[in-house]
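To start, the structure itself, in C-alpha cells.
With one protein chain removed, the remaining protein chains of the complex are shown where they sit.
All chains are identified by letter, namely A and B, in their written order; residue positions are counted from 1 within each chain.
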Amino acid sequence: MNVVDYEGLDERVSALEGRVRQLEDSLAIMRLINSWGPAVDTGSSQAAADLWYEDGVLDSDLSRLEGPAAVSAMVDSEGQRALIDRGCAHVQSAPVITVEGDRATAIAYSQVFLHAQEGHDVWRVSANRWECQRTPDGWKVTRRVNRVVDGTADSRALLVGAFDPPR
Amino acid sequence: MNVVDYEGLDERVSALEGRVRQLEDSLAIMRLINSWGPAVDTGSSQAAADLWYEDGVLDSDLSRLEGPAAVSAMVDSEGQRALIDRGCAHVQSAPVITVEGDRATAIAYSQVFLHAQEGHDVWRVSANRWECQRTPDGWKVTRRVNRVVDGTADSRALLVGAFDPPR
Partner (left out) sequence: MNVVDYEGLDERVSALEGRVRQLEDSLAIMRLINSWGPAVDTGSSQAAADLWYEDGVLDSDLSRLEGPAAVSAMVDSEGQRALIDRGCAHVQSAPVITVEGDRATAIAYSQVFLHAQEGHDVWRVSANRWECQRTPDGWKVTRRVNRVVDGTADSRALLVGAFDPPR
C-alpha cells in the first residue's frame, strides 16, 4: 500500500461536499421554479403557496401578492379558474441561476399558453427574476418579479440581472 | 500531519457517491426527455425507439404505442412524415424530476410547433408524465402519458404528479 496524503484527502472531500451542495442547490431551484406551472395550472393552491417563503412576494404586471396565503387565494380566484377551464400552461424556460450561500437568484423567461380553437395561443411571454432562500424545508421563493416582454424597459431591467457580478 | 478521522472520511465519501449519482440521474433523465424531440422531428426512428424500455408505453391523446418497435413505426409513419416535411419541433420544458433508486418520474410540459406561412403555429401544448427505469444501457422510458392542455381534467391529473410525496 502506497503512502496516501490523508490530510489532503480530507480537504478534497470537503471541497467536493461544497461543490456537490452547489449542484444540488441549482437543481433544487430549477425544481422550485418548474413546480409553479403544475401548481397554478391545476388549481393546486396549497402546492403553489408551499413554494413561497413566509413573507415572499409575487410582483407581476397583473398583481402584487404578499405571502403564501395571497398566492393561494390567487390560485383559487375566479380569474385563475377561468384560465384553468380554458386550458392554460405556465411554462418556465431554463433559468440562469446564481447561488450564493443560502440565497439564490434565477433569471428566466416564462410563457403562458392558452388553449384555442386551433392549437394554442401564446398569451404572455414574460421576463422573470426569482429570488430564493434556503430554509429547513428546502428552497423557497422570497420574491418573484414578472414583467411581460412588450418592448418597454421593465422586462429588460429584469433580464440584465443574468449578468450581475457575484456579490 | 493532524489526526484525520478515516472512518468518517469513508462515510463522507460514500455519502458523496450517493449524492453525485442522484445528480447524474437527474441530468441523464433530462437528456433522455430532451432527446425525444430531435428523434421524432428528424424521422430518426431507431434513435426514438432506443429511448424506450423493452415494454415501454407511449400513451397520448393520439395513440397508444407499446414497445420500441411501435414507437419506431410511428416515427416512420406517413402522418409523422407529413409533420416533418412541414417543419415540426417537439420541445420539452424543464421537468420536475423525482429519482427513487432505479426508477424516476418527470412531470413536464411539451409544445409542438409547426412551421406556418408567417412564423410558427403552436399546434399542441401538453402535460406529460414520464416514468423511467435504470437499465445496464442507461435510463429508459417505461411509460409516457401525454395529454393536451385543453381545459379537461386529463392534463391536470398528470401535472399534479409534480406534488406526489416520495414513496
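In this section, a contact is a pair of C-beta atoms (placed from the backbone, for glycine too) under 8 Å apart; a residue touches a chain by one contact, two chains touch by 3 or more.
Just so it is clear, the structure is predicted and the values come from calculations on it, not from any experiment.
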item: Residue in contact with the excluded chain [from A:R64, A:R81 or A:R156]; value: A:R156
item: Touching residues on chain A - with respect to the absent chain; value: 1-2, 4, 6, 9, 12-13, 16, 19-20, 23, 26, 93-97, 107-109, 111, 121-125, 127, 148-152, 155-156, 159-163
item: Residues in chain B touching the chain absent from view; value: 6-7, 9-10, 13, 16-17, 20, 23-24, 27, 30-31, 34-35, 37-39, 41-44, 47, 84-89, 91-94, 113, 115, 118-122
